[in-house]
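All protein chains but one are shown in place.
Letters A and B name the chains as they come in the text, with residue numbers starting at 1 for each one.
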Amino acid sequence: MTIDMLNQAIQGALIGGLYALFAVGLSLSLGVIRFINIAHGDLIVLASFLLMSLSGLLGLSPFVVALFMLPLAFAAGYWLQRLLLQRVVGESVLPVILVTFGLSIMIQNGLLQAYGPDTHKLHGGQIEVASVHMFGLFDIGFFPLAVFFTAIVVIAALDILLYRTSIGARIRAVADDPAAADLIGLSSGRMYAIAMGVVGMTVMLAASCMSVWTNFDPAIGPSRLLTAFEAVVLGGLGSLWGTLVGGMVLGIAQNLGAQMDASWQILAQHLIFLLVLVLRPRGLFPKA
Amino acid sequence: MTGRNQFMTGLAITRFALVAIILALAAGPWLFDLNQQTLLTEFFTLLVLALMWNLLAGYADIITVGQHAFVGVGAYAFYGLAVLADVDIFLAIPMAALTTLLVAIPTMAIIFRLRTAYLAVGTWVAAEVMMLIAGKLPGFGGGSGTSLPIPVVKAFGATLSGRVSTFYAMSFALALLAFGTTWIFLRSRVGLGLTAMRDNEEAAGAAGVDLVMTRIVCFLWTAPFLGLAGVLVTLQKLRVAPSASFSITDWTIYIIFIVVIGGIGSLEGPVIGTILFFLLRGYLAAYGTWYLIILGAVSIGVILAEPRGIWGACRRWGIPDLAPASHGPKP
Partner (left out) sequence: MSGADDEPLRVEKLNVYYGQFRAVHDIDLTVAAGEIVSVIGANGAGKTSFLKAIMQQADRAEGSIHAFGLNLRTMSTPQIVAAGVALVPEGRRLFPSLTVAENLRIGWEIGRRGSITLDRIYSWFPVLAERRDQPARRLSGGQQQMVALGRALLANPRLLLCDEISLGLAPVVVGQLYDILPKIRAEGISMIVIEQDVVRSLAVADRFYCFLEGAVSLVGRPQDANRDVIMRHYFGG
């Protein structure tokens, strides 16, 4: 392996932090409510556009705006679940998929109507250009490191929330057996809504990192969903830390694929996913 | 019992009218002008796609968001066979269907490791992979695609009007074939199991319906039809390109809206949905993005209000199935 490839692999692993931020929310909704939100990627894009408008309006860094928006993101997730998704949660996953699918198309086209088809990128300030020189060999950007660190903090915080707090125990109880929870007076609908509120917060954090790191336009939601989905499945269903590893695998595959030919970047990501699916259908770190 | 007799008479008249419409459509090249024939060709193509998506999502509990994969495979297979391999075009068409089936088998082997919600997104990943690979195949024009050579086009008719009529006849035949065989399929033993699955999967499993085998049969059943639809799409557009042949909007998103609004889990639903889709498109297409926003909102509204769509509402009002698959409400 040449130094260049090693460098690419390290940069790819750091992108894994961004992908893990896409994925943790999806993992949480899959683990707790057992549905897949087809609009997950579109919600990240929607949040990115909101950050763009607000940081432009207020003249503040998108990271600062995102922090102030976290309570709002929680409320948005909470009410999305309460008012819409809760109505279709049930034995069959078909209605949830169809409703979130419709939502996805509405968000994409709503953004297209409001902002046009152009690509955008937000400015994160000095942190974007700063880098550290490591082992006398590679330059590692400050920003990718910061995003990777954010992903670790977010996953650790979710881990603590789920396994060390009473609200987390109640969320896990509902994930175990929603009917039993309802029977004894622990409202599954309310716990689902709280879980989706938390998902909303991860979406806002993912949006702040993504909008500064990469270009975005109204149509890129689905590809973010696929990346998040692949990271969740690769990591092992239900494993939060697994999403970080899953994201790193995807990032490394992308960068090494791009080394061969720029057009191989995304194909390499999907192919590594399918390969792992064939070899280890339950992911790299399946939960017992 | 006069009310019941009137009802039966009404049903008989409706069915008679449907047969008359089908016969009129069969005489389409003599009845309709070229624009109408072109529109109906598109209609029949979308109808085939809607019937197939409905068979998977409405009966076999396979929710696919990657149906466009096999449309694209059919299109590329036809181009490869008819243009690159120089196979006779009327042999290339069935061979394209066969190729789609052959691609569907390993695809299924991989993505069937995922279930329910995961499977839905898995089909999407598979479709992305196939589209990206199609853009890399040598001889197909890469990412921007390539046009059908004139001689191949002319093989379907020397004049424009002749070709339009040929494509019309082919798409009408395919739609009839898709509807007819799917109907017969649903009334077969496997189909009985499917209807049981639609109504209650657990009970169907307990009653000895082999759920896995049934799902495999359904998935493979749809592949050649999707591939043939891909051939028709290629003939209408006269070119293949990754973004057009594997268009998620045209071959999956619109189709999902069609089936959801028309009525999932019935044979009438896709037909009603496709008709409605073309009517709506006529009025709303000018509004561009708003058209899709409205379709999204309508489909969400339909799922909340009447999960079985327009035909589901009709059934609740006591209208019996016009094409009862295995066990419609007995009149």
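What we mean here is this: a contact is a pair of C-beta atoms (placed from the backbone, for glycine too) under 8 Å apart; a residue touches a chain by one contact, two chains touch by 3 or more.
Since the model is a prediction, treat every value here as computed from it, not as a measurement.
Considering the whole complex, the hidden chain is in touch with A. For the chain missing from the display, the contacting residue among A:L57, A:I184, A:A262 or A:L279 is A:I184, taking the whole complex into account.
Looking at A:A169, A:M260 or A:L275, the residue that reaches the missing chain in the full complex is A:A169.
Although one chain is not drawn, its touching partners on chain A can still be listed: residues 166, 169-170, 172-173, 176-177, 179-187, 190.
Going forward, only the chains that are shown with their structure count from here on.
With centres taken as mean Cα positions, chain B sits 33 Å from chain A.
Looking at the complex, you find that chain B touches chain A at residues 57, 61, 63, 65, 110-111, 113-114, 116-118, 120-122, 124-126, 128-129, 132-133, 135-136, 143, 248, 253, 256-257, 260, 264, 289-290, 292-293, 295-297, 299-300, 303-304, 307.
On chain A, the positions that touch chain B within their shared complex are 30, 34-36, 38, 84, 87-88, 92-99, 101-106, 108-110, 112-113, 222, 225-226, 229-230, 233, 237, 263, 266-267, 270-271, 273-274, 277-278, 281.
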